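Omission of a single protein chain aside, the complex is shown with its protein chains in their original locations.
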Amino acid sequence: MIEAILLTIITAATPLVIAAIGELVTERAGVLNLGVEGMMIMGAVCAFAGSYLTGSPLLGVLCGIMGGALFSLLFGFLTLTLVTNQVATGLALTILGLGLSGQIGESFVGIPGVKLQPIVFPVLSDIPFVGPLLFKQDITFYLSIALIIGVNWFLFKSRTGLKMRAIGDNHGSAHALGINVIRTRYLAVMFGGACAGLAGAQLSLVYTPQWVENMSAGRGWIALALVVFASWRPWRVFAGGYIFGAVGILQLHAQAFGIGVPSQFLSMLPYAVTIVVLIIISHNRRTTLINTPASLGKPFVPDR
Amino acid sequence: MRIELEKRASASSLFQIVSPLLALALTLLFGALMFWMLGKNPGHALYAFFIEPLLEVWSLHELAIKAAPLILIAVGLSVCYRSNNWNIGAEGQFTIGAIVGSILPVLVPQWHSPMVLPLMLIMGAIGGALFAAIPALLKTRFNTNEILVSLMLVYIAQLFLDWLVRGPWRDPKGFNFPQTISFAKEAVLPELLESGRAHWAIVFALVAAVGVWFMMRYMLKGFEVTVLGRSERAGRFAGFSSRRMVWFSMMLSGAFAGLAGISEVSGSINHLQPSISPGYGFTAIIVAFLGRLNPLGIIVSGFILALTYLGGEAAQLSIGVSDKVTRVFQGLLLFFVLSCDTLILYRIRIIFGSDRAAAEGRS
Partner (left out) sequence: MTETIDKEAVPLLQVRGLTKYFGSFAANNAIDLTIAPGEIHALLGENGAGKSTLVKMLFGVLQPSAGEIVWTGKPQTVTSPGHARSLGIGMVFQHFSLFEALTVAENIALSLDPKIPLTKIAEEAAALSRAYGLPLDPSSHVADLSVGERQRIEIVRALLQNPKLIILDEPTSVLTPQEADKLFETLFKLKAEGRSVLYISHRLEEVQRICDRATVLRHGKVTGACDPRQETPASLARMMVGSEVAAVHRADANALGATLVDVRRLNVPARTPFAVTLKDVSLRVRAGEVLAIAGVAGNGQGELFDALSGEYPVADAETIRMRDKPVGRLGINGRRMLGAGFVPEERHGHAAVSDMSLSDNLLLSRSQSDRTAFLAGGFASVIRHDTIRSAAKRICDMMDVRKSGDDPAAASLSGGNLQKFIIGRELDRQPSILIVNQPTWGVDAGAASRIRQALIDLARSGSAVVVISQDLDEIFEVATNIAVISEGRLSQPFPAGELTLEKIGLLMGGIHDSTHGGETAHAH
């Protein structure tokens, strides 16, 4: 029983972790992309389409990643090249993503999808309890772990990561030092888009292997909140993702048990918890100020 | 090929007017392309989408009905966005406004009085304002991001409405349909003209737009909104309080969204049901930007976006494309509006090949 619940928590937490770690990198480079929800749903529909058309869910995952990354490029072009308002453009990305995915996915409604198969590690997966949880998962779970470790290494150990943090801290100085601010930000935005797309692919190929309109159901926004919650640190994204995943799953189980609270109120829980968490994290202005990338959301036009 | 921006000495007044038109034209162009890819005749499809709904009286009424909430909400949002407060939860405030405004006709249906309707409208506006006060409170008190909070509250408001109409407020004689009893006659917003369904909501919207336009242009309050939106520090120097502005702008937009909510329920639907809005609260964001955050511009853009809803319904019937096309149109429009607005502040130069200036981009 506990094992089954933990398994579903992992499945619920994985897309949140993946989308949030992508957005974390984008924001570390100083770009606020509020379009995570839109990129995620585009990833979901592209992944489903890819898997349905090729018959290979793995290719579907690839399509999801590409779909998210390409879609984020639209945001990148507007905010980085045309220097539009990042908040408004992010909203536009979400609105367009929800509409476009509905249009693309219209013919897929009601078609049963193919579930992404788990990769089973021999021997390790036979370890009681831990084995099935950690070594008998689909590729998105392994990727989510790899992304956390990889991003953590990239940001704090690699020189390119250092440059990215420098851009997020002060893009004017970074430009004066000869760091290519715009190109780095394009890459960061696309990484965020690819991750959101992967998270979407997980939704339509693992979490509920089918296409449903608006199936991201606000997870993109929760991922955005997670980045704030994590104060822009990869491992805290991981922890936060699992806390949010657990809340989402436990309320479902509570609904199934019928604990006497109307199901709607239980369904509100993930959203309410997000607000409460935001209050707790933002409450201390001092730490927020220190952690927030200083150039986050600010437009950058280089002198020429 | 690269694109370079060069800041204009001052904002181009030409492009302030041309930019939204250019955005509209580009949207139509891309729309035509999309219809062509869907295998439809683009000319025919665009005609069905954007012209046909304008040709009949009943559908002009429908246009006014759909434009009313869009304009009302967008006018409120324009004050928010101009003051740099990002309320994106108008859909939730719309929902709560509808719920609070419906308390009288649902719970006290036996009370027949001409006071019912005005009270409903006031309660709806208060409900929306109080719901918008939550992100305002959290932002001023705890420094919480109002974008995320106001959005999360949309989901909460919708679930709350869902619970009400399936639970305590469900019409016992309604064959188990998830909806409340129908409103009594005193609780229904009357129609404006003999010729069709359009009701008073559009008047509220126009009055709100003109009122806010006057405030933004001629009153110190409007000046305060603009200054605080441009620079919080300069606003503080002027003696304006950004904290109070958070409350003012959020609650004003919440009140307008709430009023839109109860007007829609009272005027068009006549009862509460799980879904009372085709996304007016989110579409109003597009309306606000297409109208360049100017209330008079918002009146125009409100009708344009209303047309995309109507056109979507019409096109579904006449040429057999899904109503999802509407959402795509709306999303595209916002994208083009934002891109074209760049032209107001910058000259755009496209540079081909790698000349001397292009070399500078490399490190």
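As written, the chain order gives the labels A and B, with residue 1 at the start of each chain.
Keep in mind that, in the parts below, contacts are C-beta pairs under 8 Å (C-beta built on N, C-alpha and C of every residue); 3 or more make two chains touch, one makes a residue touch a chain.
Quantities reported herein were computed from a predicted structural model and do not represent experimental measurements.
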Residue among A:K163, A:R219 or A:R233 that touches the chain left out of view: A:K163
Hidden partner chain, touching residue among B:L33, B:L107, B:A238 or B:L317: B:A238
Chain not shown: contacting residue from B:V108, B:L193, B:M219 or B:I351: B:M219
Positions on chain A contacted by the hidden chain, ascending: 159-160, 162-163, 165-166, 169-170, 172-179, 285-286, 289-290, 293-294, 303-304
For chain B, the residues touching the chain missing from this view: 6, 9-11, 218-221, 223, 226-227, 230-231, 233-234, 236-239, 356-357, 359-360, 362-363
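We take it that only the chains that are shown with their structure count from here on.
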Gap in Å, rounded to a whole number, between the CA centres of chain B and chain A: 27
Of all residues in chain B, those that touch chain A in their complex: 3-5, 7, 81, 86, 88, 138, 142-145, 147-149, 151-153, 155-156, 159-160, 162-163, 166-167, 282, 285-286, 289, 322, 324-332, 334-335, 338-339, 341-342, 346, 348, 357, 360-363
Of chain A, residues touching chain B in the complex: 34, 74, 78, 81-85, 87-89, 91-92, 95-100, 102-103, 106, 178-180, 182-183, 218, 221, 224-225, 228, 262, 264-265, 267-268, 271-272, 274-275, 278-279, 282-283, 285, 288, 301, 304
